[in-house]
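The complex appears here minus one protein chain, its other protein chains still in place.
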Amino acid sequence: MTTATTGTGQDARKTETARKPATMAQALNRAMRDAMAEDPTVHVLGEDVGALGGVFRITDGLTKEFGEDRCTDTPLAEAGILGTAVGMAMYGLRPVVEMQFDAFAYPAFEQLLSHVAKMRNRTRGRMPLPITVRVPYGGGIGGVEHHSDSSEAYYMATPGLHVVTPATVADAYGLLRAAIASDDPVVFLEPKRLYWSRADWSPEAPEPVAPIGRAEVRRAGTSATLVTYGPSVPVCLEAADAAREEGWDLEVVDLRSLVPFDDETVCASVRRTGRAVVVHEASGFGGPGGEIAARITERCFHHLEAPVLRVAGFDIPYPPPMLERHHLPGVDRVLDAVARLQWESEWTERPEAFEGGTR
Amino acid sequence: MTTATTGTGQDARKTETARKPATMAQALNRAMRDAMAEDPTVHVLGEDVGALGGVFRITDGLTKEFGEDRCTDTPLAEAGILGTAVGMAMYGLRPVVEMQFDAFAYPAFEQLLSHVAKMRNRTRGRMPLPITVRVPYGGGIGGVEHHSDSSEAYYMATPGLHVVTPATVADAYGLLRAAIASDDPVVFLEPKRLYWSRADWSPEAPEPVAPIGRAEVRRAGTSATLVTYGPSVPVCLEAADAAREEGWDLEVVDLRSLVPFDDETVCASVRRTGRAVVVHEASGFGGPGGEIAARITERCFHHLEAPVLRVAGFDIPYPPPMLERHHLPGVDRVLDAVARLQWESEWTERPEAFEGGTR
Amino acid sequence: MTVLEQPGAYRPAPPPAWRPRTDPAPLLPDREPYRLLGTGAELDPTLLRTLHGHLVRGRRYNRQATALTKQGRLAVYPSSTGQEACEVAAALVLEERDWLFPSYRDTLAAVARGMDPVEALGLLRGDWHTGYDPYEHRVAPLSTPLATHLPHAVGLAHAARLKGDDVVALAMVGDGGTSEGDFHEALNFAAVWRTPTVFLVQNNGFAISVPLAKQTAAPSLAHKAVGYGIPGRLVDGNDVAAVHQVLSEAVERARRGEGPTLVEAITYRLDAHTNADDATRYRDDAEVETWREHDPVELLEREMTARGLLDEATRERAHEEAEEMAARLRARMNEDPVLDPMDLFDHVYAEKTTQLREQAERLRAELAAEGAEENGEGDER
Partner (left out) sequence: MTVLEQPGAYRPAPPPAWRPRTDPAPLLPDREPYRLLGTGAELDPTLLRTLHGHLVRGRRYNRQATALTKQGRLAVYPSSTGQEACEVAAALVLEERDWLFPSYRDTLAAVARGMDPVEALGLLRGDWHTGYDPYEHRVAPLSTPLATHLPHAVGLAHAARLKGDDVVALAMVGDGGTSEGDFHEALNFAAVWRTPTVFLVQNNGFAISVPLAKQTAAPSLAHKAVGYGIPGRLVDGNDVAAVHQVLSEAVERARRGEGPTLVEAITYRLDAHTNADDATRYRDDAEVETWREHDPVELLEREMTARGLLDEATRERAHEEAEEMAARLRARMNEDPVLDPMDLFDHVYAEKTTQLREQAERLRAELAAEGAEENGEGDER
């Protein structure tokens, strides 16, 4: 896993000028590098982010290029890291914090919930905290326990945080740049298992992407909408391809940011298709899908031919490596949910009169 | 606030034999006392739970009756408290931990998420942790910041925990006894603003209540269902009373336990009424209401005359005391949501054929 | 040299070559609390007079704020009566460019630093969370979650140092707060990065009802410094001259780039934890009385009188000024704050999300309806 990238971050910068295959890891690395080069207040800190370049090599080369004061190995204490970042932000810096794995962000929850999310509010806007908290998240990489949690529900339930997660190489760069530039704290969730996913992308001329807060239709379709994000986007695209055989033309919406939530794009899609499935790895119960399904239903009720269904991880602690494939929502489960969208329904569009009621 | 109860816990026990007005605080106190008397493995620990009896006096008299080893003032460190409780449970004790306020449970989140919730699972059932974590939660008591959070969404999103919250005096006793007796870890959420609510109740012969995992219909009705829990139950009952004037006969379901969730009772009610509003104090976005609304819709879609609506706290950090009344869902907001349940709808029950699809 | 390449920082070496990073001996705290008053030490009369004025006003401020809770003008007040020497000294040792990180009990320190007392009390009145602009006096928001502000002080001091500013951050925490993980992590970061941070522990003997003996088994809280490789100092927290002296030394040390110091000030909370607390449940009046005999205001007045620095007229003037301050505070706190509920949505993010805009509109409509109903009574409570 790690050897595959040794040194690529640095080398990539020098040699790649045109659109060539790049990994999401490279794009993230480049985003931090460019942000640091442009803005001297950007500081990276975390465990092993220096000489090692992070356990996923996402900060590779940053200490070499910018020095230890700009990309700093911290003592091993997540609350301390985030708490220190709060103080740095108070003094005008723009810290980018790396949490080594999803579950290792938990010790920092008090700092995140009681200070990072609330400081702007507590001070009537006088003390904003432009902090980016990068969290590698999710499973599918054969990690042992505490290395594969999907913790986005916690962040979503915390007003004051932006919650962003890329699914493409271009978004990895564009959204991370936007997160670092944001004057609000951003929890930036990096889908571990997409770190080594590739796409044609130019580090010298990274393509512009939509801002934080906008969802993207990754695949247009007419039969039903798959609403998803992060590691489940490729799964949904694959499912959409497979669905053609069954005669379904599925639309795939990549949320990109869970907070702010793009009701407009999602609802426009669902109103068009009349059916929706929300797909994510996090456990279903109390997970992001509940919120998403509820919002869609509130807003599109009379356009729905069937209830919005959810395909999610089971309501269990993340399984051990040898069993994780049974837990993760895969193509078959997505198609199965699509099949349950009551295609036999005799439902037809209701008269205009009701539309007003969907607030 | 605190003076009102000085000494009542102890005195109450001696004098009250019949059903007389008792507060929820007294019932909770009595539940711990009875559990400790019956089972020598029950230990209470937390900040100020000893001589002071807790800042809300819920542990009043326990140290006096059972000694410092059974009801123990800990050092001021929530992760340490819960982590120590884990070790005690490993050795066969049944710890009841008090977190002083909702937001002060956050430092213990890593212990809760990575150990308490998962230990049974990690050890294939060999090392269950019968820990009760009592958390006074919610607002409406004029508390300054960090004293009024509704943190239930975090707990709900964590498989392995039971999440229980009483709304009545009888449930306060019965559910806390059940929580302490449970072999699973239970996050026991105590609605602060109901601590001093009263009902006729006998500490000598506490009435049996339904087990953890069952919801209760607190008020039967036919027009629509209010699904709620904890501090919002009285609000919903009041709203139901007020709704009669508007010609609505509302059913009120008190969830009592968010995990396990009682789909059966909730869905039976909604299928009967055809309309539902979920009411809670926690912020709407990413809050419990999303899950609840989504579950209802998945299961009762063709019985719904209107989308399930939510009345919740705004998506903001909990407000300062002088503004909290604007944030808290009150009777008017509940009635307003009921009014938006599309009463003008011409919807009629769909043919039986579709019913099968509601999984 | 980066901030992380500290002199003396050690790498492991096989045991024949092992040596401690530093000699621990100089890190060990004073053998007993450092004192100046009553020791015959040389003291600056001007400083004593300044401290006296602050102490007298501080005591009166505590009394007034407690009174305001009874009148329903404050939601709650955690009094620092008995601890005024620490509160005042902490504020006065700092330069304007320095930063103060108070805990929830330390509004007096903020006021002594020059903050408008009404703003300092905003949190406790309940009209907003932080009642002041932290950048105006460089006072971080009062921290309710205990010890969580200590890493902030470390981070801020670190940032200032990286920027080349000779700014010191002084953070205040209670004896109870030292048990929190954040205390440990903050001190460790500060020590490793040598940040210009001073940690002042006010050991007032209790964390609400929990006495020190249930909080720690350490020889003293100052001894914790050794485990981080920084110096610990122990001071009589009711001897304002001593606290001022020890903190000044720590601040100067920090400013010279020699890193953080942990100061434990031994003091006592004479009032209950807050107005809502019943202290008789966990401590004897006799104990409180012992401490009244070691009152910081009286200690100083006795000393100044003995040294001929405090005649009756000066004393009276100080107390009169304090009364005036209290009267002004009372009068201003008796005015209802004008609040706009729409503020609730304004400071969640730099820009309101669509959802917040919708919610704000809903509230605005509700308020308008209410207003119409109540014939213009509006939304102040």
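When the chains are written out, they are named A, B and C in that same order, and each has its own residue count from 1.
Basically, a residue touches a chain if its C-beta (ideal position, glycine included) is under 8 Å from a C-beta of that chain, and two chains touch if they have at least 3 such contacts.
Here the structure is a predicted model, which is why all the values come from computation and not from measurement.
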item: Omitted chain's touching partners, listed by label; value: A, B, C
item: Hidden-chain contact residue, picked from the options C:Leu47, C:Leu212, C:Met342 or C:Leu367; value: C:Leu212
item: Among A:Ala18, A:Ala37 or A:Ala51, residue touching the chain not depicted; value: A:Ala51
item: Listed residues B:Ala35, B:Val49, B:Met119 or B:Val209, member touching the removed chain; value: B:Met119
item: Residue of C:His52, C:His158, C:Lys224 or C:Arg253 touching the missing chain in the full complex; value: C:Lys224
item: Sites on subunit C contacted by the missing partner chain, in the whole complex; value: 4, 6, 9-16, 18-24, 27-28, 31-33, 35, 179-185, 188, 191-192, 194, 203-205, 211-220, 223-230, 236, 238-239, 259, 266, 268, 287, 290-291, 293-294
item: Subunit B, residues in touch with the chain not shown (by the definition above); value: 43, 67-69, 72-75, 77, 79-80, 82-93, 95, 107, 110-111, 114-115, 118-128, 159-160, 162, 182-184, 213, 259-261, 263-264
item: Contact footprint on subunit A, counting only the chain that is left out; value: 1-3, 6, 47-48, 50-53, 55, 73-77, 79-80, 103-104, 106-107, 142-147, 285, 314-317, 319-323, 325-327, 332-333
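As a working rule, only the chains that are shown with their structure count from here on.
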item: Inter-chain centre distance, subunit A versus subunit B - centres from mean C-alpha coordinates, in Å; value: 31
item: Interchain centroid distance [CA atoms averaged], subunit B/subunit C, Å; value: 36
item: CA centroid of subunit A to CA centroid of subunit C, Å; value: 40
item: Multi-partner residues of subunit C (each touching 2 or more other chains); value: 128-129, 145, 181-182, 343, 348, 353, 355
item: Contacts with two or more other chains, residues of subunit B listed in rising order; value: 79, 103, 106-107, 145-146, 285, 314-317
